[in-house]
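Let me begin by presenting the structure, written as structure tokens, before commenting on it.
Here the complex is missing a single protein chain, while all its other protein chains stay put.
Our next item is chain A:
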């Protein structure tokens, strides 16, 4: 499929489902009825789904639930040798199990292991797949608290975590992933519990390939923003991503829920224009990075790329450079991090674009839920600057952005850069981590920068070219994921609490309009400016230095 056609299909499909899917999402979380299945779950968990929680309780629930999840997944990974369908795999070593557990619970799915070489089918199903659902739903819950903070007033309640979590799984993620698992199955993705098959390769060698419950994991892997592949090569593997058209489906899946969330937001804040504004910001950032990435991939000045029309090394020939560029851009702009090619093999500037996509905080459109709160935080910074420039205490949707709110917004903006910069600094500064680089010079530096960028922003894609299964990376990257995910989440929920307590200010002609193209431009400019001023020195020594030579 030609580059333009692929991109056009993706954008047309996303545009077509934007309104209905967004409306469905809004309904799912605003209806007052509980489904029978949900009611049973609530009874089993002994929670009252209608009991609203304070922000601190809600944040406590997020942390406790995630902490328990990490613990359970860690135990599962450690003891898998003693469980059925282990395919003869041993338990994972402690540091790697810790990294993997944190990685999947934080919705990052950075993998320092090779799927088919380390995990049995039960671990894939009960561990990896389950947490794809749960981690995505947790991301949604946090976005919901922020929406409630903006719409409620004079209250200290921001919703019920358990209710939001269950609804996210039961009403949104399960039905959608069931449908798309079947679609991928039809495309040729495998779904079984077979062990290894030994197959002769074209080169005359033999290769052992396991079957497995791939299609069921593949759909939620892409849709949840998780992105951890069943196989090591992720979506470049024919069992995961068999055809050119499944490649397009996979790209759509990564963007499906995140790009519909602005509509849900508009509906829930009872001003759909606000949703359109966020979508506009997303569209501008996404198209700009896609154009840049496609252009750098096609216009590489090396001899071979010139001869064949693009740089092909490290790319899957079934998808071609355009299919790879589109996939890579979707994967890093959403928080998914699935790959269908090696980002290490993108051109220097192309790799830089995927880095910038993540460094933006993954807001174009970002992860399930996390994209929204990232976007709203940026909008709040824009509101603060814009509000001052029209001579008023800054207001967003009738809520004033005062010292207590701007403090939280500032900390949200700070959390991820701390994880990324400190991690990268240590990687380059300490002697051991540097040995993991498979390249020298600027490209080696990019490998280190990419690892912590991907972890701190809970993307999970790998640049490749980095031997990440060392204690430093297993422990350090997990810490970066925890900071990037939970510190941000706690601050966002606290912000929701602070906003919910306010009484609404009235909206007049003197209020900064937050639905105009002007404001969209300001928000996008703030996003780019924040990335530029924070990361330009690091980017200069990595992709910019490499691309300049």
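Of note:
Operating definition for what follows: a contact is a pair of C-beta atoms (placed from the backbone, for glycine too) under 8 Å apart; a residue touches a chain by one contact, two chains touch by 3 or more; residues count from 1.
The rule is simple: contacts and distances are computed from a predicted model.
Of the names listed as "1,2-phenylacetyl-CoA epoxidase subunit A", "ABC transporter permease", "Acyl-CoA/acyl-ACP dehydrogenase" or "Potassium-transporting ATPase ATP-binding subunit", the one that matches the UniProt record for the absent chain is "Potassium-transporting ATPase ATP-binding subunit". Screening A:8, A:114, A:199 or A:388 against the full complex identifies A:388 as the residue touching the chain left out.
Here one chain is not drawn; of A:428, A:464 or A:479, the residue touching it is A:428. Remark: the omitted chain is touched by one listed residue; of A:47, A:414 or A:487 this is A:414.
Note on the undisplayed chain: of the listed residues A:41, A:445, A:468 or A:482, the one touching it is A:445.
With the whole complex as reference, residues 381, 384-393, 398, 401-403, 405-407, 410-411, 413-414, 417-418, 421-422, 424-426, 428-429, 434, 440-442, 444-445, 503-506, 508-513, 516, 518-519, 522, 525, 529, 532-538, 540-541, 544-545, 547-549 of chain A touch the missing chain.
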